[in-house]
Every structure is written in structure tokens, then in C-alpha cells.
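Each chain you see keeps its place in the complex, though not every chain is here.
Every chain is named by a letter (A, B, C and D) in the order it is written, and numbering of its residues begins at 1.
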Amino acid sequence: DQLADVKAAGKLELATDMHYAPFDMLNNGTYEGVTKDLFDEVAKDLGVTPNYMDVPWTAELPGLEAGKFDMVIAPVTITPERLQRYTFTLPIADATVGLVKAASNDAIQKPEDLAGKNVGVQQGTAQEKQLQAYGDKIGGIEIKGYGTADEAYADLAAGRLDAVAGSSPNLAYLVKNRGDVFAPVQPAFGAPTYFAWVLRKDDASKSLADAVNQSILKMHEDGRLKAIQEKWFGAATDLPTEVPQN
Amino acid sequence: MDASAVEISNVDKFFGPFQALKKVSLSIPPEKVTCLIGPSGSGKSTLLRCINFLEAYDAGEIRIDGELIGYESPGGRRMPARRLRAMRRRIGMVFQQFNLWPHMTAQENVAEGLIRVRGLPRAEAASRAAEALRKVGLADKMANHPARLSGGQQQRVAIARAIAMEPKLMLFDEPTSALDPELVGEVLTVMKRLAAEGMTMVVVTHEMGFAAHVADQVAFMEKGEMVTHGTAAEIFKGASDPRLRSFLESYNERNAI
Amino acid sequence: MDLSLFAQYGPLLLKGFGVTIFCWLVGTICAMALGLAIALAERYGPRPLRWLIRAYIEIIRGTPFLVQLFLLYYGGPLVGLRLDALPAGLLGLTIYGSPYFAEIFRSGFNAVPVGQIEAARAIGMAEPTILARIMLPVALVSALPALVNFAIILTKETVILSIITVPEIMYQVNRMGAETFAFVEATLALALFYWALVEVISRLGRRLERRVTRFMIERV
Amino acid sequence: MFSTATFMADLSTLAWAARFTLLVSVLGIALGLVIGALICAARLSRNRVLRGFAALWVSFLRGVPLLVQLLLAYYLLPVIGIDVPAMVAAVVTLGICASAYISEIWRGAIAALPPGQAEAAEAIGMRPRDIWTRILLPQAITMSLPALINELILLVKASSLVSVVGILEVTRMSQAIAGSTFRPLEAYLAAGCIYLVINLCLATFGRVLERRLAV
């Protein structure tokens, strides 16, 4: 039973990819962001000390399966396929697709203007799938996949792309920081999707997942969740209180 | 038992299809100088290299002080490296191409074996090396690397390196080829002294004058065969073998200046 | 382990292999040629050129390929250099590999005994002929394993091309991993591919080695 | 566009992360040189089994990407009960991987030595260990120093891969900075500078050594 083990050890081993602002980032070598604020609270509720480890995304899920950490707290978009392989916690943030363009580009005013244009996206993400679907709807978008969102932003700045699609919170933070270069394309499109945390899909993990979910629910109720959202995103969005299955 | 320092019997050596030694036999008496003479390519260097098993012979036997070298038994498996090493410690060699270690100075070249093989302390090895180099007239070149030595100087370092190890059996492959007449005389003196002190020597040489002066026994090889051997006098004065005679004639023609 | 994934992603992965092999081949050949040119310029060139070359070697060799490629592809447009992903990748590989090859060639030339060069000079052979006929064949004896080494390292550096969206093997493996979360399977595919590629290269290397050392006597 | 202030800030942050890069690569290099010499000796030995083992060692370690080796060492070995701290896994994996490349470089250099070099040592009954450490390796190292320094510099840069076992070294740190400041050019340039400084030291050391060893 993982919860019992964790409580006995008094600490939680947590893996995250610390360059996904504003969720996880390193500021002068110190870890901070939405995830940390949230999980600090969760850990308090559980009565254990969190140990945050910076692990590249590709190593996180294998490491989780190898038992090197208890949880992956990098925000992962919930999708039906992924639900078959892992246990997800309750949503911790909105992951709906948004778009940014170069601030100097006046040709694009709304998502529909992107028909036939080059749009970058982090490859293999839920956002990519939605962008594809959207492209089919408006008559074709040239989609270019990147290893990480950072490279897509860099290519947008370099002028090879007309826009970049990504999760709304991430893009909002980008625009907040580099408004000189990037501007949002409103409104967002696609079905609402959510970020959550990931555990192993076995019976032993269930207890820990439940405990974490309890804690998230508590934060829903006492307003801590809202406060953290406002701190980082400037506004709060409503999140479902059970794990969405699609 | 066997009184020979080295007993070579029926040794064959092949390089691929080419037979470099053909049933070579020779007894090398202890504490004496044996000179190997013969035309270029006759297998002298190869035979010398078989004696300390740098070249593995293909058939026959070579015994050092009665002990078979290289193999467990005649025609058997290779002997363990450790035992081969122990035998080689009693054998010194001066190579035709010198084979000095280019990354060491003359002094270090000589001291290296004393330190690593004889286990002498560094300081003592260095002073013995200096002494050995002084004897061959290289007192002022001890700190030179081989690349900064003349041909004859390199050859003298090679000689000093071998002699400093004080082996019981010494193999010289043309030890005077790069030396001027004065030095040849000195090397000759050194050899006579070493022989008197009890060292057995096998010397490959092209200088018949040198062989005549230094050798107790002379062996003549041709085309991988041991043609004849005998005392220096027998070989140089009363040569009966026609091949040996024609070999020597060309020398006698020219040796007077 | 989910083997059906390989059926699903197989064609994509194979395409990635193809791109990787293409990039590696072109990149290695160009880098080797440039490296040889650099080594020669450093050996025979005038002094100021030698300093320039030294600086080039140390700067390119001293910085990660990731950084170079990022600057070339994403930073290039800022200074008016706009390349597509593939040409940028090939150019990047060529530049990145050249100083390493240059140093390996320098190493190899060091190992050629001066006497052999002098013998060629003494009969009035021209320097380019000496290089081609004496120095290179002799240098290869010592340098070939190092050349093969670095060619093998370059096969792995090509994965960095994925950051500029060249659809090579790593790019496809990342895609497979990201879409299915089957990182273990994807990594396994990557490892198997590399082992096969490297094995082929080493075998070719050994065969070449036997050729260039033919003249030596073996002592085992 | 380019922000010098960000660049300088990144530089100071990265300088801090450089200690991990340094630690991992220095220890990895030391280990790689020692194991590399042993593997090279095994590869050239008269013993068939040793030779086969060394060939397999080189083939495996060059064939499998370092990234995969690290993942194996850190995430898969625990499955069979070998669980080591990240730092140890990183250094050992890096050193072992480097040994394969280093042994090949030395093998080439030793092949080019005149056979008489070793023969002269064998003829006086020197032990193989001394022949290696006193006669063959010194010459091979001198001769192949530029290629060897190449390899060590590559090792320093390859140390960036140890981030997969959770060590926050320079490259990883620069990616983190790029991800939070959205100024990747500055971050990567700063990372490039840090590597350049480390590698320049290595290269200079190599050149000085080369000049010293030249006879």
C-alpha cells in the first residue's frame, strides 16, 4: 500500500520536468510554479515532506514505472488512451488549446485566419490532436511538430511559423513575459481538456491517489486552489471535481 | 647433462610459405663468443630471435642451459608467460635496428630495465645507467632522446642497455654496424672482458675482422641452413666448404686499405 | 511491452532511420573533408591563418552541438540567415564535426615517422604527393580507429537535429513516446536501431583497418 | 532582441550548475582513462577470451546510445536489485562508455608503434604491466593526444545526458531557464560559454602536454 509506505517514510518522491512555465520552472536554481504551490499544500495535508526532482519528460514515466518516484507531477493532459495506462488525479488546471502569434503580425486576428498557414505545436500532445481536428474544420493548417514548446516559440520568433498552439495557461504566461514578441490569438478553440498528475496504475497506488484527490477537493472548497490560480494566471477557471474520462 | 649454454637442434621457422630456417642445429658453448656469419637474408637475425623466443620456431628445440624455451615440451604447448619471462631475464639482446624507446632519454633507456626487471631503486639504476653510458663514450649525451643521437650513438645506447642488465647470455645482432673503427675496437675489448667474466655471447656480424678477433666459435649460415661451424681459425683459414670460401674471398679482397 | 505499437509506428520509425542515415552519411563525409582541409591548413598555412584555425577548432569543439544548432537555426534569421531544417542540419553537422576530424588527422600525421617524409622530400616529391602517397596511408594506421569512433559518435549527435524538426529517428521516437507514453518501447527501438547501425559501421571500420595495416606483421 | 542582462543573469545561474557538469565529467574522465587502458590491453592481448570480452565491451558501449545506457543503469538495474544513487550511476555509466572510445583511440596508436618497441622490452623479461605502462601507453598517449582530447571534450558535453537521472547540470539548467524566461537564445549561448570555458581548459592542457611530451 503506497500511502502507508509514503507515510512511514515521511516523504514523497516527485518527478517533474522543470521547464514548463508557469507550472514548473527554475528561477535562479529554485523550483517554483503552480505545481509546486499546489503540491506543497497537498503534502501538508498528507503530512509528508515533498522531494521535487527535475527529470526530463522522456524519463519521467519510465522512472515512475521503475519505482524511482511515487508520482509524476508534471502537468499531463488527461486523454482516454493515457487513462488506460496510468492513474490520473483530479484536474489541477485547464489545458484547452490556445494560440499565439508574433506581436508584429497583423494578418492574423482570429483562429480562422490560420487556414493554410504554418502552425507549430509540441508534438504528440493532446493539443496537437485538437489542432489537427481544428485544421480539418477550417480547411487545412500546416502543422509542424516540435520536441518541446520552447523550440516552437523560438521558431515563431524566427519567423518560420505564423502561430503556435499550446495549452492556454502556458501561452498566457508566455505572453505575459514576452509581450514584446508574442501576442495571443483569441478566442481559444477545441473541447475543454485538463491537466492532472500521474501515478502508477496498480492497486497499491490507489490509496495514494485517493488521498491526493481528497486534498485537491479540500483545496477546491477552502479557496486555496483559486488563490494559486489567480497568483499565476491572473484569473481562475472552474475545474471538474472528478476525473474526466474523455 | 648438457654442457652447452644454448643447444639448438633441428629448428625450422616459416614465414607463411617461406622457410627462413631449415633444420638448424648448433651448440653454443658457455662463457665463449660465438659469431654467426652469412649472406644477407640467410636467417641470422631470425635464429637469434628464436633463441629468446621473440620469434616462435615451428619445429625443433632450443634449450637454454638445458631448459627448453618457448614450449612446455618439444612440439607442445606454449610455456606460461611467467616462465618465459623468467628465462628471458637471463638473456640480453642488442637489436639490428636498435629498438631504443624514443620517449626516454639515453639514460632512461638504460635504467628502465634495471628498475622494472631487476627491481633496483631509481637512484641506483640511474647511476648504473650513467656508468654504462660512460663506458661506451656517451657521458655527454645521456640526456638526449634517441632522435637527437647519431646512428652510432644510438647503437652504443642499445649496447649499454643490454650490458647493464648483466645477462648470462647475450645476443648481439650486428652490434658494430654503425660504429667507427675506433669504437669497434672498444666494443671488441668490452666483449672480451665480458666473456672472461663468464658471459656467453652470440654475435651476428658482417665484419669478418671483428669475428676473427673476438670469436671462439664461428658458424656460417646460408639460405636458412647452418652450413658449417668451427673455431675462428678453422673457418677463416682452412675453409673447406665452397660456399664459405666464396663468401670470404670477397672480403679478403677488400679488407686491406 | 506492447509489440503492436511497433506495427503501428514501424513505418514512421523506418522513415526516421532513413533520414538519420542520410544526415549522418552526408554530414560525416562533409565534416571529414572539411576536417582534413583544416588539418592541412593548420600544418602548412601561414601563421595568422593557423591562429584563426586554432580559434575555430577550439570554439566549435568546445561548445555543444545543441547550442550551435539552436543558434544556427533559430538565431540565424535574426541576422538574416534563413535556412530550412534539413540544410541547416547538414551544415550544422559538417561544421560541428570538422574540428574533431581535424584533430584526429593531426594526431595521425604526428605518428608518421619523419624519416619517411624526409625520404620523399629528398627525391623532390611535391608536398601534396607526399601527403597523399606517404602521410595519409601511414597516418591511417593510427587514426582509423579514432575516425571510426567519431563517425559513430556523429550517428548519435544526429538526434539533436530533432530540435530543429528534422524528422530523424529521435524525432519519430519522441513522437511515438509522446503519443502513446510507451517510452520504454520507443527507447528500445532507438537502441536496437543504433546498435545495428553502429555494428555495420564498426565492421566496415575493421575491414578498412585490415586493409590499411596489411603491410604490418601481426604479432599475436 | 538579444538581452545582455538576461544573458549575464543566465551565465551566473549556469556557473552554479557547472559544478555538477565538472564533477561528473572529471570523475567520468578519470574512470574512462583507467578502464580504457585496461580494455585496450585486453583487446590487444594474446588471450582469446580477453580479446573477445574487450571486443564485446566496445561493441556494446559504442552501439547503445549513452542516454539509453543511463536509463538502463538508473531505471532498469533496480529491477534486478542494483540500486545506486544518481550521481554514482551517472559517473560510472559515463566512465564506462568513454572507456570504449578511449580504448579504440589507443589501440590505433599502439598499432602504429614499431613492433620493435615492445620486443625490446619483452626481450629483457619485462612484465606485460610494465610494458604497457612504461613503453606502449606513454608513446600511444603522446601520439594520439589530439584525438584523446577530442574524446574528453566530447565526454564533458555528453555529461549533459546525466540530467535523465535527475542531475541538474549546465544543459538541463539552460533548458530550464529557457523554459521559464522564454529567452532560449540567451540561455543556450550562456550554456555554450560555460562549456567553452571548461573545454578550453582541457584543450589548453592537452596542448601543453603535447608540447611537453614531444621529443
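What we mean here is this: contacts are C-beta pairs under 8 Å (C-beta built on N, C-alpha and C of every residue); 3 or more make two chains touch, one makes a residue touch a chain.
Please read all numbers here as calculations on a predicted model, not as lab measurements.
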Expressed with the labels used here, the whole assembly is A x1, B x2, C x1, D x1
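Here is the rule we go by: only the chains that are shown with their structure count from here on.
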Shared interface partners, meaning chains that touch subunit A and subunit B: D
Steps needed, at fewest, to go from subunit B to subunit C via touching chains: 2
Looking at mean CA positions, which chain is nearest the middle of everything shown? D
What's the farthest chain from subunit B if centres are computed as the mean of the Cα atoms? A
What is the distance in Å between the mean C-alpha positions of subunit C and subunit D? 17
Residues within subunit B bordering two or more other chains: none
List, in ascending order, every residue of subunit A touching at least 2 other chains. 58-59, 62, 148, 151, 154
The chain pairs that touch are A-C, A-D, B-D, C-D
Parts of subunit A lying in touch with subunit D, wherever the complex brings them together: 15, 18-21, 25-29, 53-56, 58-59, 62-63, 66-68, 148-151, 153-154, 174, 177-178
Considering only the defined contacts, which subunit C positions touch subunit A in the complex? 70, 73-78, 82, 162-165, 171, 174-181, 183-184, 187
Going by the contact rule set out above, which residues of subunit C touch subunit D in the complex? 58-59, 61-68, 70-71, 74-75, 78, 100, 103-104, 106-107, 110-111, 138, 141-146, 148-150, 152-153, 156, 159, 187, 190-191, 194-195, 198-199, 202, 213, 216-217, 219-220
